[in-house]
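Shown here is a partial selection of chains from the complex, left in place.
To keep things simple, chains are lettered A, B and C as they appear, and every chain counts its residues starting from 1.
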Amino acid sequence: MSLPNEPAMTPEIVAEHGLSPEEYDRVLQIMGREPNLLELGIFSVMWSEHCSYKSSKKWLKTLPVDGPQVIQGPGENAGVVDIGEGLAVVFKIESHNHPSFIEPYQGAATGVGGILRDVFTMGARPVANLNALRFGEPDHPKTRHLVAGVVAGIGGYGNCVGVPTVGGEVNFDPAYNGNILVNAMTVGIAPADRIFYSKATGIGNPVVYVGSKTGRDGIHGATMASAEFDEDSDEKRPTVQVGDPFTEKLLIEACLELMATDMIVAIQDMGAAGLTSSSFEMASKGGTGVELDLDKVPCREEGMIPYEMMLSESQERMLMVLKPGREAEAQAIFEKWDLDFAVIGRLTDTGRMVLTFGGKVVGDLPIDPLAEASPEYDRPHEATPLPPKVAANSLPEPADYGQALKQLLGSPDLASRRWVWEQYDHMVMGDTLGHGRPGGDAALVRIHNSNRALAITTDCTPRYCKAHPETGGAQAVAEAYRNLVATGARPLAATNNLNFGNPQRPRIMGQLVGCVQGMGAACRALDTPIVSGNVSLYNETNGQAILPTPVIGMVGLVDDIERTCGIALSEPGLALVLLGE
Amino acid sequence: MKVKVFVTLKSGVLDPQGKAIQHALGSLGFSGVDEVRQGKLIELNLEESDPGKAEASVRDMCEKLLANTVIENYRIELEG
Amino acid sequence: MKAAVIVFPGSNCDRDVQVALRQSMGREPLMVWHKDADFDEVDLMVLPGGFSFGDYLRCGAMAARSPVMKEVVRRAKAGVPTMGICNGFQVLCESGLLPGALMRNASLNFVCRDVHLKVETSQTVFTNKYEAGQVIRVPVAHHDGNYFVEAETLAAMRERDQIAFSYCAPDGGAAADANPNGSLEDIAGVYNETKTVLGLMPHPERLADPLLGGIDGRPLFDGLVEALS
């Protein structure tokens, strides 16, 4: 199965693909022969940390994911929660940390594009975007450029697509100097009985590619997202993906139009590891095989080879399985929106992924064994001990409280974020409530044509997580919960983005374990299950790891929009009341 | 000295604007047009009159600000 | 009264303005897809905000050349009241129905916030429910709202009262931060010579519901209904 002009497999090539020698042994076992480069590439992305969650899976399983309101927990493109009156809210948060450090505008923009697709893939119209951002020290030479680029990129994409960006958070700490965090969350609303899933079924059904053409973008992005940076990362700059929000807007409208019919069997966006992970996951969930004719893949550039097509991370693309015989009807919808549409394969009963190009088989891999053998590690972890209590009276009293207050208000972590959210269209779609605009505890977005609303927030305080991961993880959940309750909402469920350093270091792994345990305990105590999430590891440069940053995104429901409140002290003479300890 | 800087997307990088322009030209009835790419032209005036020094300084400006060298190439043209 | 909202690929405030029109008219406006140049007779045409064709090349440039715009221009020239909000304003300038052009904001940043506007004249179908000189609060949300027109044209426009709205401080006075985009002489919206075509950067449809934080945009829609019914 080796292709002409192909280098022989060497330990170097295997290592370049991010596979350990033990993992490569498993590849040989599964294949029963040496893989060719295309097949190795497929293993490498499928088994990357990004796609396989190999370090975190064991711990993610401990999170509470069920509840009477949950329609779909983790494992699909996004979580789905029942909100009554025939509707469901669909949401997820996702990181785009590494790409945003390399090219802040495009990295952040394509991060927003990716999470939007995760949500409308499930049949939901996106109604709100949020983000959680972490940068290095304000006067670090790179920070200004990174902040400006990331904020412009988030706005550039979300504003153009026409989904309001209604909230988020920004923190600064030297620990993020070499690894910024860009986490983006999308919330959508769908009819509760018309949720779309990625499970491919129906032997012989056509596999259809829609959206933009495939280029040589971000090949190996998924593997990069799972590797540490070093001194020459700046030099190795891989081809960066460029987002096209206009095409995404058309894709949203075309997909929702198609979803209003009964033509779709399964659908999945092509995210990290593009065509490989989407086709693999769809077939694996449905227990089918899949045959793809790569000659049919719409390509942007001439001379693209199968390896590039399968690993490209070009944006604004989706893969669907249609009911047989409906291709022409579906195609007409995509043509109306000027989008590419191509039948590129079909489902088979072989349990294998067979790739052909130029009339020849160029790749042939078993699906289940590859997916099931995807590594799962119980990495050694070392707990961070509870720090000693600091008595409040052991700290010097400020000489001038006015001065102290000014200093607090002017500190980068507390200063006004107006400069950020004024660059986001936070009102488009006409449902952002007046006191649910950015600047309050949580965003309030009316459910269109109703008097109910969603309350949404993202929260995490990384320095708490560093001091004691378990407490910090629990605190992030509690803070998000309080932010929702403060607007008058009833919290429903949460999503989470686990951002950590290198999990192969026991100390870092201990942070992850602690944060997840704290998060889980708080979610259980507050009856707020986690329905989706994302993990971003290896956020470290030259051994300097970021602060443990388990971001929580939480969604709540308001039954009557007349009965919500904001934070404005709107008139003189009102009483201020302090609640709690 | 007048200087022109041409900033273009590296080949292989998606150019959504070029794509949209090409499509619009098609709808306007112009046929036989392809490979449309949009770049930037930055014109500036430099006090420096030594061509070597001017070029070096503009190159520095490109690296630091005018071009995003992750996805863009640049070309400098000095004028008399 | 019958109204049409012209929808381009990439328009994204089409539904927002549909809601505001429905609220004031008590009936649905016609939603017209840009490929459909042959739509019913209407009393009002609205070009909504958004990013038609991604705002690629120049904001509004491609939309201005789409099939439906030939018809919109023809009817607007024949006197059918026409309003362009935000991206719609850019389309109207690109199509030649309004003078001038909208350049990148002086800050180079997208800006989304409430601004205060002075209503320059109430003698139009669009502003008959406001008082001349009245200050209203309405949001802006744009990247290219920096209005520019040549001095000579501007003088003639002033002569004919073609300035519709100007950015101002909450008390109606001037203030350095009142103008969100650097536009010439704080211009936020302009009319054509006959004042039957209006283009404005701010979004009156976004503050036409008390729950959304205000209703200063509502009289514009109510006034249109009253004048055109």
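Keep in mind that, in the parts below, contacts are C-beta pairs under 8 Å (C-beta built on N, C-alpha and C of every residue); 3 or more make two chains touch, one makes a residue touch a chain.
This structure is a prediction, so every number in the text was calculated from the model and none was measured.
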Copies present in the complete complex, per labelled chain: A x1, B x2, C x1
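The definition used in the following text is that only the chains that are shown with their structure count from here on.
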Centroid spacing, where centroids are CA-atom means, of chain B and chain C in whole angstrom: 34
Multi-partner residues of chain C (at least 2 other chains): 53-54, 56
Multi-chain contact residues (two or more partners), chain B: 16, 20
Contacting residues of chain B [partner chain A, same complex]: 12-16, 19-20, 23, 68, 70-71
Chain C partner contacts - residues on chain B that touch it in the complex: 16-17, 20-21, 24, 27-28, 38
Chain C partner contacts - residues on chain A that touch it in the complex: 152, 155-156, 159-162, 244-247, 249-250, 337-338, 421-435, 437, 446, 561-562
